[in-house]
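The structure is given below, and queries will be raised subsequently.
Every protein chain of the complex appears in place save one, which is left out.
Just so it is clear, A, B and C label the chains in written order, and each chain counts residues from 1 on its own.
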C-alpha cells in the first residue's frame, strides 16, 4: 500500500487531510511531523481523530519521510520553498499546500509575496493542482502545487467561460466570502472569536495574493492576459467560501450558453455540480465535502452574468484537492475517500 | 412632550425603536400595537425592555393613536398602504417603515412588488427618509418613507460620487451581505438557526426589491437614469450590512477625488464616518449604532473603485433612521437619543 | 441487499440518516416519504445529497414501504404511534425515532407527554435502542425505540456507575447544553437565527420529557428507582450536546474507581471513548460522528464527581444510533457506515 507522510500536520489543513484519509482505505499514513507538538499523539492534538489515527508526531527531518510515496507539505509559503526541493531531491513526490510553486513566473511571486524565491528553478516542474484542468499532468507530476482556496472556485467557474469567449475578460469581479479557518490555525488576535463573531469585513482589498493565481489560470484559459478585481471577506463561520462573480457577456451570450459551457466542461467531473436554473448554492451544502456547487443567472437589466460558487475551503480548497491529486498521482480511483456528502443541507 | 405611537411594535424594528427611545428623553411613547401580542406587557414580549417601557400592547385601531404627534408604522409592505392613509387623514404625521411609499413611480412599485398599489396618490406627499439627502423636506413632511436597509448604505456611498460625476453610472455593482434580522421576526424555516448557521448564500439574485430603490435615488443624484447590479447575501450574524461596491472611475478620477467628494458631502453629518486611507469597516463597529462607516480604495490594476460601507440594518437601516427622521420632524436635535457608540469594536 | 424505507425523511434526522447511509454500502434505500415535499427530488430538498441519493419523495402510505426490511420512522411523537403498529403488522421491522415506545410504563408516557397512548400493547415488544446496553435484544427486535438525544449521553455516562454503586442515586444532576438542530426542522420563531444567536437559555426546567427516559434506564442499571434533576439549555450552535453531570460518591468511591468502571463497561465498545485524566471533551470533536466522549474528575473539596459527556445529537443522539441499531438487526458489522471521525477537532 502506498505510504504517505504529512509535513506540518497540526494545522487545519493537516487535520482535514487526516480526517479525509481516515476514510480512505488505499494508503497508509506513515509519518506526521509537527514542530509545536512533536512527541504528542495525534489524538492528543486532535481528539476527534483518536479512533482513526494513532501515530505520534515527530519533528521534521528528511529521514522521517523515508519510504513515503507521497509527501504532503503543509508548511506556510516562504517556508515550503526551503523544504520541498530536498524532498524532491530525495526522490519523493510532493503535494505542496503553499503558494511557493503555484505562480509560473517567479517575478510575479516575488512581487506579491514580497520575498525572494529561493528555488525558482523548481517552478517549471510543478503542476497546478486543479485536476479538472490538469489531470493528465498531475498523474505524472513529481511536484503538485495545490491551489489556493479562493482561486479554486473562481477558476473553475470562469475558465470554461473564457475558453468559450462568453464573457468579457476585463469585466470580471470576484467578491468572495470565506470562513475563518482559511486564516490558518494560529494564535492571532484578528481571528479571535470575539473579534470575528457578529462581524463581517473585507480585507486585502485590491492586494490579496490569490489575485495573481486567479489571473494566471484565467489567462491560460483565454490565451491572453486577464486581470480581475478580487475582494476577499471574512465571514463569521468556520468553513466555506462563497464567491459571487460578476462578468459582462461577450456579444449576445445568453444564460443558456453559459450554462451549457459549464455543463459541457464538467459533464464527467465527479465533484462539480451545476445547480438547477434559478438555484444558487449555500456553503452549508458543500461543507466538509469535495464538491464545487455552481449557480448562475443573467441579469438582463444590466447585461451581467452573476455566477455563485460554493466550496469548502479546507476540502476542495485545500486537503480534499490534495487527496484528489494524490489519487491521480498514485493511479488510484480519483474519487477514493472523497465521496462523502456535505455535513449540512 | 411630543407623543409617539408605534403600530406593529413587536417585530425587530419595533424592538429597536423601543430600545432607542428608551435613551431618548424628548418624547413620550403613548401607544404600542400588536396583533399577535395584544394584552401582553412590553416586558413580557421583550424582557430586555422590562426596566425601560412598562406599557401594554393593544390591537391596532385608529383611535389608539389619538393624540400621537408621530406614528411609526412598522407594518410590512402591502399592509402599510392600507393603514397609512387613515393615519394621515386623522392628522397624524407618519414615519412608515414599509416600502409602500418609497418608490415615486407606482408602476415601478407594482412591477417589483407584484401587487397593486391601493393609494398611489399619497406617494407624491412622501419624503424619502434619508436625512443626509432630504433633511429640509423631512422637517416638514407629513409622511416619511423610511428607507430600506440595503439602499441606505449604497445610496449614501454612491450619491456624492454620481453627483460629482466621478464614477461611470453603468459600472456599478453592489454586493451586499446582511445579518439575519433583516429578514424580520417571523416563523420561517429558511431563517431557522440551523439553516443559517455555518452557511452563506446569495438570494434574490437579480430580482431583489431594493434594486429600484437604490436606482431611484442614484438617478436623482446623477440627474439621469442609473441601473445597478445588486446582489444581497445572508450572513450568519444577527445585525449589520456590509456592502462592497465596485465602480469604474469616470475619466481620470482618483482615490483622493473620490475621498474628497465623500468628505465634502458629509463634513457636517454627525452619523457618517469616512475611515482613514486603507482602512475598511467591520460591521461590528457600527452594530447597535446609527453610524455609517465608509472605506474606499482605487484598484489601479483594474481601474475600479472599491467602496465598502457598513451599517446596522436595524439602526441606520431602519429604526435609528426613523428616530433621526422623527427628531427632524419634531424640531428636536437631530442626534437626540442616537449618539451611543456601537456595541462592539 | 437489505432494503430500507424512511418515513418522514425531510427533517434533520432524515437528512442525517441519508448522509450516513450515503457512506454505508450494505443497504439499499428504496423509499423516502415526506408529506411536505412529496414529488420533489431528494436533491432539491437537500442539495448536499444531490450526488448521493437520487430518489423522489413520496407521500406516505403503507404500500410504499412494501419490501422494506427495515423502516426508519422519523415522525414526531404522538404521530408515530399511529403509524408504527401498521408497519409492524405488515411485517416490517421498525426503528422508531419518536418517544412513543421508549417508556415502558405507558402511564408515565401519558403523564409527561400529556396525551393518551393509542397502542400501549406494543410497548412491551419495543427494545430501547442503546446497543451498549441492549445489544442482544436489538439484534432480534421487531421494534427498536431509538433513544432521545439527551438521554443517550446521560445514560451511557451514569449506568455503569450506578451498576457498580459508586455514586449516590439521589444526588444526580444533569445539566445539558444542546445545539439548535435538536429542536427539529420547522418554522418556529423561538429557534429563528436572530432569537438564538448570541443567546443562551435554560428551557423545560424541571419539566423536560427526557427526564423519565433517563430515570427509567438509570433505574434499570441500579435495580431500584432513581430520580434526577435534568436541565436542558439551548446553545447557539447547530449540532452537539454537552452534558455536565454532578453526583456524590457512594462511600469512599475514588476517581480511579469511577474511571475503571467506565473503562471496563466500555472496553469493547467501538463508539465510546474515555478521555485521558484531566481532559474533558468539546462537542466539536464528536460533531458529525457516532462517538461518545467522556471526561471526568473528582472534586475533592466537595466530594462530587463531575462527568462531562459529548455527543452529536443528530448522530449518536439520533440517526447514527439508528444506523447502529439497523446494523445489529440486519446482522451487518455494527460499525458499518459509522466510523468517520468528527468534522472538527
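The criterion applied here is as follows: contacts are C-beta pairs under 8 Å (C-beta built on N, C-alpha and C of every residue); 3 or more make two chains touch, one makes a residue touch a chain.
Please read these numbers as outputs of a predicted model, since none were measured by experiment.
Q: Quick one: say which of A:154, A:196, A:283 or A:296 touches the chain that got left out.
A: Result: among the candidates, A:196 touches the missing chain.
Q: If the hidden chain were put back, which of B:112, B:203 or B:343 would touch it?
A: Only one listed residue reaches the unshown chain, and that is B:343.
Q: Which of these touches the unseen chain: C:126, C:144, C:218 or C:308?
A: Within the whole complex, the residue contacting the unshown chain is C:308.
Q: Since one chain isn't shown, list which residues of chain A touch it in the complete complex.
A: So the residues of chain A touching the missing chain come out as 12, 179-181, 185-189, 191-198, 236-238.
Q: Of the residues in chain B, which ones touch the absent chain?
A: Answer for chain B: residues 15, 19, 22-23, 44-52, 197-198, 238, 270, 273, 275-276, 279, 281-282, 284-289, 291, 293, 339-345 touch the chain left out.
Q: Taking the full complex into account, what residues of chain C touch the chain not shown?
A: Spelled out for chain C, the touching residues are 170, 173, 175, 177, 179, 195, 197-203, 205-206, 227-229, 231, 233, 235-240, 242, 244, 246, 280-284, 287, 295, 297-302, 304, 306, 308, 310, 344-345.
Just so we're on the same page, only the chains that are shown with their structure count from here on.
Q: Cα centroid separation between chain B and chain C, in whole Å?
A: Distance between chain centres: 45 Å.
Q: Starting from the mean Cα coordinates of chain A and chain C, work out the distance between those two points in Å.
A: Distance between chain centres, rounded to whole Å: 36 Å.
Q: Averaging over Cα atoms per chain, report the distance between chain A and chain B in Å.
A: 39
Q: Going by the touch rule set out above, which residues of chain C reach two or more other chains?
A: 197-198, 238 - these are the residues of chain C that touch more than one other chain.
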